[in-house]
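One protein chain is absent from this view; the other protein chains keep their places.
In this document, chain identifiers A and B correspond to the written order of the chains, with residue numbering beginning at 1 in each.
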Amino acid sequence: MSLLVVRGLTRHFAGLTALRDVSFEVAQGSITALIGPNGAGKTTCFNVIAGALLPSAGTVTFDGADVTRLPPERTCRLGIARTFQIVRPLAGLSVLDNVTVAALVREPTVAAARAQALSVLTRVGLEPKADALASGLTLPERKLLELAKALATGPRLLMLDEVMAGLRPAESMQIVAAVRELNAGGITVLLIEHVMRVVMAIAKTIVVLHHGEKIAEGGPDAIAADPRVIECYLGNLGRKK
Amino acid sequence: MTGRQQAAAAAFLSVLAVLPAVADDFQLSVLALIFLFAYVGIAWNLMMGFAGQLSLGHALYFGIGAYTVAVLAGKYGITPWLGMPAAFALAAAAAALVGTLGFRFAVRGVYFALLTIAFSEFTRIAFEHWDFVGKTGGFFLRALGPDNRPLVSLRGGATFFYYALLVTMVLGWALSAALVSSRLGYYWRAVREDEDAARAIGVPAFRMKVAAAALSGGLTGIGGAWFGLLGGSLFPETVLGMRMSIDVIIAPIVGGLGSLYGPILGAFIVIPLNEFAKELAQHFNVNGLNFLIYGALLCAIVLFAPHGLWPPLARLLRLETRR
Partner (left out) sequence: MLELYANVVVGGLLLGAVYALIATGLNVIFGVMRMVNFAHGELVVVGMYTAYLFWKLTGLPALAALPIAAALLFVAGYAFQRLLANRFVEAGQHVQFILFIGVALMITGAHAIAFGPDPRPIQGAAGFDVYRAVFLRLDAVRTQAALFALALIAALWAWLKYTLTGKAIRAAADNLTGGRAIGIRIPHVFAIVAGLGFACAGAAGALVAPLFDTQPYLAGDFTMIAFIIVIVGGLASLPGALLGGLLIGVAEALAAALVAPSMKSLFSYALLALVILLRPQGLLGKRSALG
């Protein structure tokens, strides 16, 4: 059963087509990875799904409902949470306040939201820093905060945009473990990732984008062996354009 | 509030509560003006602090509020107890309109400030040509008779206005404080920090900004209403003019935008300074001294204390808010 269905997604910018007729599905309860070289359109795809951008054509369906033209705050309330590639903490607020804002989506009162926020922080291991200013966190801590904010909104689909970027292996392993645990608990995950090791390890389905088009889709083994995928990463070695 | 803050506030309010026993009418009227501009400064700060946009046209809401109460009372004999909510509603509607247009069209920074000026000046000129409100000649409330009941007409002597505006200031402060730790406050602070990130975690940013603008405008309207009742006469040039827009923002800028105490401190500095400048000006027969002093004060603040004078004072008195 597909939680998220993306059909014919196209997005033009002045002088550039970032997405061209992209279609794929994300099965409920799965971990799906969206990969591709830089500039392939992966983040644009996230932005369109989340509602931060309108597509030029195509539809996004979430749990059977058309969410194509909904703004980010609405898709969030429906259960789509996303993190940003360059983390965006609410810098002037404390870590706890950051997550409390997110928790207010589901909780009716500030007190309940704070309690929920604290519980999420404990889950990701940031509880000791609850009262610290978000601007004072290290990069790995900011990534965890970004994850915590997304989690506090009570999502059914968690979209992670290059959450491993800039982390050392030990730190990224920590996040991988967290993602696996969340998935085991019922959250569907769609992630953009460049760290192939991570992708191959946790993704059940991989969608490959190149120059805004989907060029392959399948399980890790199939993708690893797909010549088109290899070519788009390594280029036309020895072949005429 | 911290324990120290609570103690300080209690002491401060106690002093203010009994001051009329020892102060003369002139001093009370200056204090009433201080309370008024502290209150309006707090109201303006809601817009600046939470919608994140500098409004240089708040005279629009001040003036709408002033004229609403004055006209209802002066022309139709409607008590300000009903006039005030009407003033709030009309001023809030105007602010919501300006905010909606501005935010809908993604107007930011200097453009937003100029937009607010455009609306405010347009309205001023319109009022200057509107018979109903007396055009440039002004609108006047009937003089108070010996049978005036201040609690009905909301007009009275210096002592009455002193307490009325003290209560208004405290209520305004309390409302803002309550809002800050409410759901609205959390959403507002999130929008102020990073609007797109806030939307991604479910904050309806546009609605929040319009709400901040509307509340800021509505509360300012009540301030304008009091101003009209206080003076008994209204002129478009005064209550809808740019000078009023600047007067509205000076106290919160001097005191500091980051907290709710800044506007209060600012008003306690700026209003007496203005009175002092006016005295000097009259004494030496020099016009324009208060402009010079206001200007110098603003420049000094921007250069040496850009966050206002409250933060250093709070540190000195150990009254900072623990995060």
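Methods note: contacts are C-beta pairs under 8 Å (C-beta built on N, C-alpha and C of every residue); 3 or more make two chains touch, one makes a residue touch a chain.
This one's a predicted model, so the numbers in the text were calculated from it and none came from an experiment.
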Left-out chain, listing which of the shown chains it touches: B
From B:12, B:81, B:276 or B:291, residue that would touch the chain that is not displayed: B:291
Hidden-chain contact residue, picked from the options B:8, B:23 or B:54: B:54
Option from B:11, B:110 or B:152 whose C-beta touches the chain left out: B:110
Footprint left on subunit B by the chain that the document does not show: 48, 54, 56, 101-102, 105, 107, 109-111, 113-115, 117-119, 121-122, 125-126, 128-129, 242, 246, 253, 286-299, 301-303, 306
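Convention: only the chains that are shown with their structure count from here on.
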Subunit B to subunit A touching residues, read off their complex: 181-183, 186-187, 189-190, 192-194, 196-205, 323
Touching residues on subunit A, where the partner in the complex is subunit B: 50, 52, 71-73, 76-77, 81-82, 84, 88-94, 97, 100-102, 104-105, 109-110, 113, 131, 133, 149-150, 152-153
